[in-house]
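Apart from one protein chain that is not included, each protein chain of the complex appears where it belongs.
Coming up: chain A.
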């Protein structure tokens, strides 16, 4: 099986797909319920991933902080994951970063709130989620 689907013209035009099919296939197969993958599905998934990378990069850049227009930073991506519904599935793997001191402060706040709410219904889940972002 060819690793890279090549659509080379005599003029050396762009390949159909740049990402290595073998690697894409490994990732797809790691999904538990998948039995087999037809070659066309593999090629399309690889191509879709390339389109995705381009979309994520350009979207994050365009919506990123105005001052840093010369660079694409991690926080641009984290913002996209949090604010765009389309990219929300990335929120867990692209968490926003906060200073350690801020995080410790938040933990202390949480503890105080938990102590206060001992007798009431606990909304623990919500509090923990906030700390992670």
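Just so we're on the same page, a residue touches a chain if its C-beta (ideal position, glycine included) is under 8 Å from a C-beta of that chain, and two chains touch if they have at least 3 such contacts; residues count from 1.
To be clear about the criterion, contacts and distances are computed from a predicted model.
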Legend entry - Listed names "DNA polymerase epsilon subunit 3", "BHLH domain-containing protein", "Serine/threonine protein phosphatase 2A regulatory subunit" or "Calcium and integrin-binding protein 1", matching UniProt entry of the absent chain: "DNA polymerase epsilon subunit 3"
Inset, instruction - Against the chain that's been left off, what residues of chain A make contact? List them. - result: 1, 5, 7, 16-20, 23-24, 26-31, 33-41, 43-45, 47-58, 61, 69-74, 76-78, 81, 85-86, 89-90, 93-94
